[in-house]
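Removed: one protein chain of the complex. Kept in place: all other protein chains.
Presenting subunit A:
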Amino acid sequence: MIVGGQSLVTSPPVFSHDGKKLLVCTGCTVSVFSTTTGMLITELEGHTERLTSIVVVPVAGTVGTKFSNYCWTASLDGMIFYWDFSTPDLLKKINVQLPVHSFVIPNILSASLGRSDKASQNLYAFISVEDANKGVENGKHLHGSIQIYDLTNSTRAGGVLAETHKPETLAVSKSGEFVGIKKKQQLNIWRVPNKNLKSVNMKKLKLHHTRTLSCLAFHPTKCIVAAGDVSGRILIWRGFGKMRHSQDGGGKMKIDMGDRPGVRGEDDADSCSTWHWHSSEIKFLMFSSDEAYLFSGAKEGVIVVWQLDTGNKTYKPNIGSPLMYFTDSPDPSLSCVSCEDNQIHLLRMPSMDIIKSISGIKPPLILSELQGDRSRVIIGCDRSIGFVALPTKDYRIQFFSLLDGTDISHLQVIERNYDPVDETTVFISLVEVSDDGSMMSTVEEKLPEMGIGGLISLKFWIRGSHTGQYTLSTIIYEPHNNAGVSDMAFCPGRSMAVSTSYCGNFKVWVNNSSFIHSGDEIQEKGGWRCQSVSSYKEIPMTAAAFSGDGSVLAVAAETKITLWDPLNNVLVAIIGDSLGPIRRLAFVGSSEYIMSFSSGTKADLVVWNISNLSTHWSYKLLVEDICCTRSETRVAVLALLSSSDKSISTGKDGMVLVFDVENPIPVSTWFVKKAKGGRLSFINNKLGEATDGKLLLAYINGEHNYVLFDPSNVKEQEDLIPKSARRPQSYAHDENVSHGYASIYGELPSFDLTKARSSDSIPFVLSERPWETIFSGSSHALPPLSKLCSPFLESLLQKAEKQTVLSQ
């Protein structure tokens, strides 16, 4: 079973201490990616709910730098785990019992520094937890609370620091001195004392603003805090907390009101300045490691670099998606930015060039402003190779390999540039890939403005030389006059396709193109033409399917199924009525059955017998998708559970049923989550030789998480959210590529004063007579003298020995 499609951008990623690995929260697991290759190295599995925070233990000093790959993770299942992510091993489990939404360890640097000499120092974490059982206080529901947790002793330290309406994200300064949250229109900041960490002796500082704040960031060293609000303004408070924190309960100094520009009321800060460039809610703020710049980002997809002293700004445009998080690494030349389209771009720092992109499956298109049936975006699926074609927001199609869990390629479908700020006026409404993947068709819709314009165009693509590469063959503008295309189907084994429309006709398209070789390119002459147009009583056509051998075309005219001879355009038969308008048709393998389902108030799932034109069996089920194998008689159905069902409470709103078509009793059943908008498909298994030939069932849910499994092997279990791993794409030895000094001279032997290391740690091999070769070569290529010294002296000793032997 293969699981994938998790979002990479639910929470900020974290770099490992050497900047060579990137830890990303992907659902219940932490995926460790290599920053040099952008490939998955390993996964940390153990949590049962979505992960929210990762804290990597920094390395202090030089002792054992190579081996300390430790991190803390927190999850919504109320557990905090301590990992060694190089092996990967779970080292420690702490149960907090409440869902942890955010988690920081302010004194992690000092704790790891002082571990050797002062073992008694405890590791304290600030956690932001959700407490649903919290009572109503003053008529407000305060679900979130900030608490301090002693990680060393696994106990709560003191009471609740703050209570918020919903769990807030904690921010911590790099030095670990301050911890803060945003709370509606104010910032709450605590100074973390060096010892005796108790909630009672923590003083809270409040900074006020007139708008709801969305994020905050602390300056690495100075008393500066930056906060962004929902209107796109950035506020910089300088010198905050001088009175409150330093006086520490002593006599409150009178604040000189005149000297503090921009500071509201009694707020404890020297000055507050406001910068405004973004037009929407600030998503992230981050001070650069050299303390001179502030990075900010929002929906525009532009990273703005503010010079902290002057407020001058430079931009990094062309990221092409709303931004989510910005993370800098210990390596000053590397950082990464997370985008809403499920991509993490690794940036080379001063120039902000994208070095590598880690891209997951694209999130589904959300077209909330569109009306009813048009909002259905159909995604294509290639059965032979096992990839899906997903329409994305930026007018492209992403080809995503389900078996490998990797992004294959992107195809620009609409000739426009995407701007995240613009409202959607053009979108890809349908993608259909032929069974063998050699042909693809897309339908794009341009929405009219106040009834003017609007255009639907159909594009046919043919596959290029390698997977995921398609070239445009034909564009057909307004294939069905003004009406939308409801469904497309490709005829197996023939260059033929059918498109059905809501205006009551369907068209059969054929490709009679000839190929002309001109130079190294193959030019296609001709293209897709309409072979025939047919209609049935002017009833809107809603679905189409070809039989396995391509000889019968079934087109659904609302509640009826019409069977046609596609070559001669002759109506062969009509099969009776379903309850509602049919949404999709599928021929069951090579058998005499055809399957249909309809949606709406009278939803049903019907299996029809073609030979006697009658209903074979039917269910009253609200079905989201069906899928049939080409050769066998198995069918898979994704059904939505109605709200009265009990499973709704557990978040599972759908089920996957596998039938044998002869028998109305399902062979097996699984319950799934987020089935709305889901898709099922049988794909060929190419993973192992043992299972070769068997079909895997792919289920992609509404959030584009997916699972691949062999329906005959997997037991009927509660849900299809298993924890088994994807295959790592790269292996550990990729990480052992040494850089700089080590790549030339080999690893330096670790230097231990207490234990004299023998000379076996010397990395280069000495010849028989080292004194002859050891100093040869140019001086810049020689190993350092300190390393040459001991072998050279040793060699001299041996030489003398031999001589003495000879002389004896």
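Operating definition for what follows: a residue touches a chain if its C-beta (ideal position, glycine included) is under 8 Å from a C-beta of that chain, and two chains touch if they have at least 3 such contacts; residues count from 1.
We adopt the following convention: contacts and distances are computed from a predicted model.
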>> Missing chain, UniProt name, options "Protein phosphatase 2A subunit A2", "DNA polymerase epsilon subunit 3", "U3 small nucleolar RNA-associated protein 15" or "Septum site-determining protein minD homolog, chloroplastic": which is it?
In response: "U3 small nucleolar RNA-associated protein 15"
>> For the chain left out of this view, which of A:Trp528, A:Tyr593, A:Trp670 or A:Tyr706 touches it?
In response: A:Trp528
> Which of these touches the unseen chain: A:Val263, A:Ile476, A:Val498 or A:Ile575?
Replying inline: A:Ile476
> Which subunit A residues touch the hidden chain?
Replying inline: 302, 315, 317-318, 411-412, 415-417, 419, 422-423, 425-426, 446, 448-455, 457, 462, 470-479, 481-482, 516, 518, 521, 523-525, 527-530, 533
